[in-house]
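I have placed the structure first, in the form of structure tokens, so that the comments after it can refer back to it.
With one protein chain removed, the remaining protein chains of the complex are shown where they sit.
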Amino acid sequence: MLELLDWLDRPSVLHGLHLVGSLTLFVIGLYGLLGKRHLLKILMSLALMELAVNLLFIALATTSGETAPILSDGLTAFTGMADPVPQALILTAIVIGMAVLALGVSLAIRYHRLSASADIRALADAQD
Amino acid sequence: MTTNRPLLLKLLFLAVSLTPTLTLLTWDGAWVWPLFGEFELLFQLEPLAAFFLLLLALGAPLVALPMARGTPDVPTYALFVLLLLGMQVLLLAGDFIGLFIGWEIMTWSSYLLLIRSTRATLEGAQTYILFNLASAFLLLAGLLVFYSATGDFQIAALTEASTAQRWAVFVLLGLAFLVKVGVLPLHRWIPLGYDQAPDLFSAVLAGLISKMGVYGLLLLPTLFPDALAGLAGRWLNGPTAGYGLAWIGAITAIVATFKAISQQDIKRLLAYSSIAQLGYVLTALGVGSSLAVGGAILQTLVHTLVKLLLFITFAGIILQTGQRRFNDLGHLIDRMPVAFFAVLIGIIGLAGMPPLPGFAAKYLVFVGLIDARWLLLLAAMMLSSTAAFIYCYRLIYGPFLGHANSPEARDATEAPMSYLIPQIVLMGLLVLLGIFPGWAIEIIVDPVLTALNLAPIGAPSWGELATPYGGYDGVILMTVFGSAFVIVTALFWLARGQLRRAGSPYDLSFAGEVPTADMPLHYGAGMGRELRRIPLIGWILAHTTTGIQAGLTRQTLATAGLLGGLYRRDPQTWILLAVLVLASVPTLLLLNGGNS
Amino acid sequence: MEFSASPIWFIALPMLAAFSSPLWVRWRVLDQLLLGIPLGLLLLALGLFATVQQAPLIETIVIAPPLGIHLHLDSAALLLVALFCFAVTLVAAFLWHGATETHLRGRQPFVLILLLLAGGNGLVLTGDLFNLYVFLEIAGISAYVLTAVRDDRPALAAGLKYLIIGSVAGVFFLLAVVLIYLQTGQLNMAAVAQAFAEIPPAMQGLIAVLALIGLGIKSELFPFNFWVPDVYRGSDPAITALFSGLLVKAFLFVLVHLAVLIWIDPEIARIWLMTLGALTLMVAELAALRQDEMRRMLAYSSLGQIGLILLAFGFLHESTAAGAFFHLISHTLAKLLLFLVAALLLRRVLSLHLDALTGAGRVYPLTVGLFVVGALCILGLPPLSGFMSKLWILQGFAAAQTFWPIALILVAALIEAGYYFRWIRVLYAPAAASAVTDSKTSKTAPESWATYAPLLLLVGLMLLLGIAPFVIEGALVDAARALLDRDLLIQSVLGVAAQ
Amino acid sequence: MYHKSACEGFQCEQQLLESSLSQADAGLGVVERLVGWLRQRSLFVLAYGTGCGAIEMRPLMTSRFDAERFGIIGAATPRQADVLVISGYLAIKTLKRVIRSYEQMQEPKYVIALGSCTINGGMYWDSYNTIKCLDHYIPVDMYVNGCMPRPESLIEGFSALQARIGRGEPSGYQRYRDNIDWYKANQRRVLGDNMPPAYTYDWYSGGAV
């Protein structure tokens, strides 16, 4: 069991797993984006895709055993810390994703109020 | 002072229309305007351009005068001024960029003028602008090839270009100018455009704008060290490349002449006749000898004068009657005598009959063809110029002779003075040039020939046109004909008996029948129809390029529809396409061996 | 605080102004500020030209590159920034006078337009990839909201569509950035440029494709630009003018910039960029032939011109690139004019459909006359600037003895003429349609000369640049040099020569 | 001269015919004599096939009798013709055409009437739609009697006409011109409203141009 955990902790395996997982998430998001018709589902799928990318970034930028990149008591050297940049970036990306999602949802709600429809095909059918 | 504003506007317009004259008289030296990089515009007045500027200086005020009639139409005035500006830029340009700028300004301002007519249809307008822009873009392509060969846009001989470059320049520029001149099968914009343009503007189109194509064609040989012979050697007594051009011109002339004969609308007929006339010019330019080019230049001059005269006259007729088809006019000779004489002089010039200068032009071209030993071309030209008699006859018979076929034609009066003055001026010019062909050669043709590095034709006296093949004397011809005319008339009056004018236009020898107004007595519409029974003409008249053009349009629009179909309104499709591209690129790279 | 001519102003000032908008509302200076800020920035940009010509201005934020974020103001960026400021100034001036649409007045559009300007400037100026992503999203979000700002059904639909497709683009671009970072450990463009060649080729390709899709969607290239007509159709023409004149140009610049900077082998970059440009050009021009709605038609035409610009940039030669910059400017001028004309027309008529506009030229001579001028400029007919820019591009190709783009551009121009002149012809159709005259009486809005002033200014500029292109020649050539000289950029940022 | 006051009906017509036929030779000058001679040597015939007599014109013109040797040749239109040959009976319907053709001919012009029908109606004397006496409607210079007259008699008639032309005798066209009112009245009597238009003859009374 421990061997299995050790094996799983090996960077290549761990990264591989993360890669597969986040790509799966990405594909699920893509599927939702392409296959679903409800606007909210579409927006959720978008969020999912973004999440997948974020996850991928975070996951691949660290290896097991690294500590959080915070200088505090006792931790005064940069050795053994995870790269701080991805985490900072992902924080930003999450915020941006949030904003887009919120905007999208609010637009969708406005649209639903005006047209009583939340179907993405209805968007497409808007004629000149 | 507000009451005087229209008058001031008109005066201003007329004054501006005199700018080509002013340019012609005062422009000397070169004026340089920088653009970017090492490019600059060079404006100078070459003798060749001066000839065309002369045409412009003649034509512009003569058309502007009737245009200024009535309530001032400011956009039209402005566009006309722009057009003049464009043509002057074109002619003054010493480099291809300036030429192209002028060409384009001329193109779009003339288009905007054209669609001011209430008759302009979508098809006509589109055909006009697309053909002209195609011509402009061909010109642009040609001059870019020229630039790539010389590294410069100055109009000069291509001395160090490869054969491929020379041919590319020749074909591209040639096509550009041929579209403007309207050779078959690139002519379709001419009948549509001339027909649908405002009536007076048709005069500009036919008389001046089409001449810019001729200007280009005259410029073309100067781009090659040995003129046209430098391209593909010589054939018989002239350049081989020119032989091709000449045949294009001759076939154009023949087909357009027969097309002209079969038209029912005056302006369309004139349009086709323009095509045919410029076909002669093309043939002559193909010969490239001094005689033929001299003929071409003279023909250009005559065609300008004649077409201005005819279009202005018919504009007057259309103004007075509102009718423009042969079948709807008739017997205007009594009511519009000035217009009748204008058209008479016009068709004599058009048909190239002595004593008007059209004959001198044709004479030079014929002699040039004989000199080049291109006799089959001579036959072709002869065919079209004798067939031209038929449409010339229609031009004068339809509106002026026969029977008045519409109420408007029955009560028409002479056109206003502003139409008559240009007519009279142009008639005078034509007759003058006809009596003094030598003068025209000396003053107008020879400077251009010298500028083109050709031997001047020269003339022993003002009245005489002399070539190595003999010549004729316009003054003596006119004197003999005039005296004969006077003597015969006098003898006729001296003889006994009385003349009586028929009491009615229906007093006709009609096999004992009494013709009435409801009989189709006016032979305006059907004239020339029986020509279809001649196999060659029947074949020509049965074929048009309309179908090709319509097919091309249809295909383009179908492609457009197909591609427009890609632009679906469904966001999911857009994303799907993006993902597909994402997926396909690695696949392609993989299939390609991944060697990127 | 001492004022220093720093590139940061181009981003910070609009953002600050936008975020402190409640203050401006209270002081009632929204319109003035909307006009004044971009105008001030424009003046600043103009003032900086001489400086930047010597050496690019680099503004580091906190830490020096490659670790920190920096703004990189070279000639190319400055040209675009000036253009963006000009575009916003002009639209602001147009909106100030006589914008009858309430949704285009007030705080919301004020904030959004300034944010859009900040985003556009940021895209052009930034030297950091992730920062680029952030600006991409800032510009994007403000664009989504601007699209939907009218708050009716078509506008919301367009906004939603834009949001969805824009977010997808964002995700793809983010993925590309992430991959780059994972592979190189760098985010600074110059540093990435140095390190990129060491990435495995397959990964290089993947990153390139991802970034291409992301930026391709944003910059409206062919297989990714299907959303454009819908969005342009749904939003207000005055706003669309900004999209076409500002936003696309920024993304396009980013695309070309990244391609030049990061991709080592210019041959491959050239093939890709020129292919994309050519495809975009031809497909868009052909598709535009059958458009019967003015905004859609203008959208397709915009796409075509983008393709043309990319074609010229993609050739990666100095003279075509300078021409491309010129064309970018003249296209912005013309499209601003055309879309603002569309906005003007929309104030008077109910629909911008071809049939509804039959004979409009005889009812509104000035407005439609301006449309004609804009169309002539787009078509590249002298004496307007479009001609000179096209000529510049074409002579660049000719000087390099490459003739297929010339043929393509000319054919495309002919097709373009096909539909623009169709519109002109219909606008001047003799039978004045009753629809036009009727709607005039119902929706009458007396226009003052102030409304036309921005449009006339545009016409004046087109004429000036068309007749005297030498006035901006230096800036264009510098911009082209700055864009294409990869080594110079890397050296100026990192202080070392590229390998 | 026909004057309504002087006489009435048939007597007047008779009187008119006799007076014109029996006019004495006027003193002719050399020029008139020459002119007359030239005129008689060249007669262009408008052979208007009104009746069965038209059949006799063919042998007259062709090789058998060869009228061309007397200078007699066909003309296509009335404008070019000197002689109008009325070949036989004349229906009322045809009369209108004949009158118009006659009026369109250029002076001097002559009329030869062929066969009995033109003289008195012949076998159609009681027909409702033929005219009986041609001379009442257009002036006849020469009657050639017979039913039908053979080409020989036609030639005889032509010769007689030529002789009269040569002598410069006044011929029918002058009579027509002088008595236009009478002729028109007669024509109107049979044609009713279906008269040829007036513009072909109204200059007779209005004076020449």
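Chains here go by letter, A, B, C and D, matching the order in which they are written, and residues are numbered from 1 within each.
The rule is simple: contacts are C-beta pairs under 8 Å (C-beta built on N, C-alpha and C of every residue); 3 or more make two chains touch, one makes a residue touch a chain.
Convention: contacts and distances are computed from a predicted model.
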item	value
Protein name (UniProt record) of the chain left out of view, among "Urea ABC transporter permease subunit UrtC", "(2Fe-2S)-binding protein", "Acyl-CoA dehydrogenase domain-containing protein" or "NADH-quinone oxidoreductase subunit H"	"NADH-quinone oxidoreductase subunit H"
In the full complex, displayed partners of the excluded chain	B, D
Of B:78, B:383 or B:431, the residue in touch with the unshown chain	B:383
Sole contact to the chain not displayed, among B:187, B:211, B:403 or B:569	B:403
On subunit D, residues whose C-beta touches the chain left out of the figure	35, 38-39, 41-42, 44, 62-63, 66, 68-69, 71, 73-80, 82, 104-108
Positions on subunit B contacted by the hidden chain, ascending	236, 331, 333-334, 344, 351-354, 359, 363, 366-367, 370, 373, 375-376, 378-379, 382-383, 386-387, 389-390, 393, 396-397, 400-403, 464, 467-473, 476-477, 480-481, 484-485, 487-489, 492, 495-502, 505-511, 520-523, 527-528, 530-531, 533-536
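Going forward, only the chains that are shown with their structure count from here on.
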item	value
Centre-to-centre distance between subunit C and subunit B (centres being mean Cα positions), rounded to whole Å	44
Of all residues in subunit D, the ones touching two or more other chains	none
Shared interface positions of subunit B, touching two or more other chains	568-569, 571, 575
Interchain pairs in contact, sorted by label	A-B, A-C, B-C, B-D
Contact footprint of subunit D on subunit B as seen in their complex	498-504, 506-507, 509, 511-514
Complex contact set, residues of subunit B against subunit A	568-572, 575-576, 579
Complex interface listing, subunit C residues touching subunit A	130, 133-134, 137, 140-141, 144-145, 148, 151-154, 156-157, 159-161, 163-164, 167-168, 170-171, 174-175, 178, 181-182, 185, 187, 230, 233-234, 292-293, 296, 353
